[in-house]
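The complex is shown incomplete by one protein chain, all other protein chains being positioned as in the whole.
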């Protein structure tokens, strides 16, 4: 095992060998194996946004097997999806790539202001399907956040008992936050902290902007003069907010963009700020397979330091 | 076993032999045995609409044994009903036809805008009554959808442990949707996707219209130029939205209509679009028994390809 | 065992021998033993309306032992009451009369528009007290109906496991219904259907009026020209609505009335319409004991066909 | 055992020997042992009203051991208090006096209109602390009454399984009732009936006034001409309302009053109306210890018939 992976596993000293083994499985798989960086393919948009909005632009992606193959061929560290998608290929691709079973989901046929995701899978499902980890979304800022925090903590405890690692999607949303606030630096850093305090092993947040949402926080940022001008600086602050960098923090890829260079710049910023990688859905599966493979290849080169 | 049924069972590779056996029982029963198509008789209208609205037009249908016999004589793949109706004949007709126990129900004595069905049976009931599958209704679009998704997932998991298959009625309803939106193409396709992601083995939806309800979805349909002019095209899209056709999707028969030819055309559209069959209640039991048998015979001929 | 009781038990073919034994215990007890008809004494008014409204008119009735003795001496098929009343005499009268433990209750110190009864006893209570059956009230039409349906189903399942029969009081109430609608023919028939679908073995409803509450139902009644002019016709329709007469449906006695002949006419109507009997509380215990015994004697003669 | 205690225990014939033993322990302890009357010291005001309002007037009462000693020295039948107070002395005073663990409590830092007490102890706590009984407050008339009824019933069932007796504080409160209605004769009698129906062994209510709150009840009281002019008459009606006197009904002592004679008259009224005793908190511990002992001594003499 690489020195870097050993170092990372060292941060999880309270965890049992099962959890650490599964963290290692993800860190040691694919193109970025051993680097301590991760690129994960997540495909929950069929549930979260609907099938046509997700797959009509690239129809082969309606097929759950497509994504398994894409994640494997691209050399991703792991593939994450809801129950149905994981079930559809778990037997066929058993052992080919670490799987993250997404445990809760939300759809937009009813899109409430203070969202609460439905729990759509269990740790037992993750075990029978051979997964390495479970994934859970929390919405800090939602009036329903307490419910999700509690479900999340219980899921992590249950997953630990099964020797599985836990990945937490921490996405601020709700009536307490402005739209701009959902990606504000203070809010994203706070969301990373909450996930870490709940016991997440891997934390997924959105790349933060330089906006500061909460007046009390603004005072603290100004007083301490926290650097926030570049994405790298902001990523560094978020990573620091997750136990001074002792938790794996990865960043979501966001909506599909046409301009690959702008995306590459974003990944460079994450890399240079000490981010541990990206979890890239729509920018992967909403292009033709060949383009997606080329694109993901470049992303991994950026994280591996093989491309500036 | 026919090649087609083997192919279909192959899509459920993560399932245990019990679940696959029960899927096979339904696919291999009745007139359409082995074709991969299904016609199911469902009788939950007594609960959902009231007894007189359901049965007064054909009084023998007040008797639960009537429906067992009708489903058997018509050569249906399965018979689906709520607890009381199933209990009333399960001993007498034991082993005569695969049974689907409907696990939740809703009545219109109190008809709320964001419906939530009551859970009215359990997997243990399905086991003691000798059922092949359990059935569950979800209402995507309802403010109570999360509750139903969670109940549905738990039911599927419990049914699996008992080796039973799961059929999900996915009917969009609720204050977030217009009346027209309940059968809109994007909404029905989304409802099929959600059921599939929850782990349904068989998915029941309504035949979609060409209306598109959600503005964000409309953009995707226009951009991808999804064909939606004919029912066959719309059915194809819905089937594609359920894991690219790798889940069994059947279509509800709707309210009683006088014009049989119009109904036959609808079944032809479903067939030609790759739909797996129909689940026909009111158009079966709200006619005299002889007419019903003739009608269902024709429907099965359409699905079997024995009638244009 | 009489042929009629054997026939009735035959309708419950999916039930275990314990449940059928307890149904038989009630059908084979008292004056109406073996006739397939039942007269039950229920005393839950102390909880439902308060003690003075229930018992001040006949003060010996404050004593729980009074009702045991009354039911026994009158030759009722069973005695039904809430936990406290049953406990107060279960030891003293052990084995003297089949007992129905009322499992939920509602009081009018807080009388909400959409009622939800409190669960006030358990199947374990019924077992330790030697009961033959459990009783449960549902209020179809209440915004809380789903909760009660689910509690009811769980109670029936638990009672079955203990070999006990289940009696369901199905009383439409709630903001969705007009006052007149609570006893409307369509609503009472619907309430009987719901109880039957939930798995009730014995169903208690109110005698229906000829009013039709729901517009959609009215169309069906008119189209099918359902006879509803006499109480016997309306009772026949309600009994038909409970699985074509294959479930035991009994009718509540209602508020105290002075005119015995009018009451006797009502029982004649129930009898002639195929109703299985009556459950008569206030008209029994709100008279002096001797009058009550005479009155109940006549009621049973009517049901036994010994009195026109 | 005295004849009277044997008679009282006879009313609880459905109970197991453990429950009857613990009822006997309370009835046979202290100055009133064997008389069938009870005086109990309850100290939950620290939780219900706050410490200063409860104890500042007699500071030694801040100490939980003070109350144990007071109850013992006064010769009370039992001492009742919340978890913390009971725990604070249960080891030191083990076996010295029967204990009633108060299982739920309410505070006035948030004083809602439709109160719901928090469950603050368990039957397991009562067992490990050596208690003879558990105590539970219900608020009939509160919109939250159903919840409390259900908790109460479950507590009684669990306590029974542990051989413990159950004492129910039945205090009408809530938006459905006027302030005057909380102690109205019909309402207090109804509250006693509800507690009895829930299975309470000992019922605590407030001394009723002659006010009648509910219009429907008023008709019944007038028709039956229920005597209600004196406290003794009203107590007799309340005791009658609790299973015709076959349940132990005790009366709360109310707020501190300066006029001992007025209090003595109240206890005489309870005694003469057939009440089983008093549960006297503030009038006991809000006086100096010596005065309290003298006062309680007189109260017990009244109940023992040693003082007019």
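Brief remarks on what is shown
All chains are identified by letter, namely A, B, C and D, in their written order; residue positions are counted from 1 within each chain.
Note that contacts are C-beta pairs under 8 Å (C-beta built on N, C-alpha and C of every residue); 3 or more make two chains touch, one makes a residue touch a chain.
None of the values given here were measured: they were computed from a predicted structure.
When you scan A:85, A:190 or A:276 for touch with the missing chain, the hit is A:190.
For the chain missing from the display, the contacting residue among A:57, A:162 or A:226 is A:226, taking the whole complex into account. Across A:84, A:174, A:207 or A:253, the residue that sits in touch with the chain not pictured is A:174.
Contact with the chain not shown here comes from a single listed residue; of D:120, D:150, D:210 or D:298, that residue is D:120.
Touch with the chain omitted from the figure is made, among D:70, D:83 or D:217, by D:83.
Not every partner is drawn; the one left out touches chain D at residues 46-47, 49-53, 56-57, 59-60, 62-64, 66, 82-85, 87-88, 90-92, 105, 107-112, 116-122, 124-125, 128-129.
Remark: the residues of chain A touching the chain excluded from display are 11, 13-15, 114, 140-143, 145-147, 149-150, 153, 157, 172, 174-177, 186-187, 189-194, 196-200, 214, 216-217, 219-221, 223-224, 226, 237, 240-241, 243-244, 246.
Here is the rule we use: only the chains that are shown with their structure count from here on.
Leaving out chain B only, the groups of chains that stay linked by touch are A | C, D. The pairing of chain C with chain D is characterised as different-residue: of all residue numbers used at this interface, under half are used by both copies. Residue positions of chain D touching 2 or more other chains: there are none. Listed by label, the pairs of touching chains are A-B, B-C, C-D.
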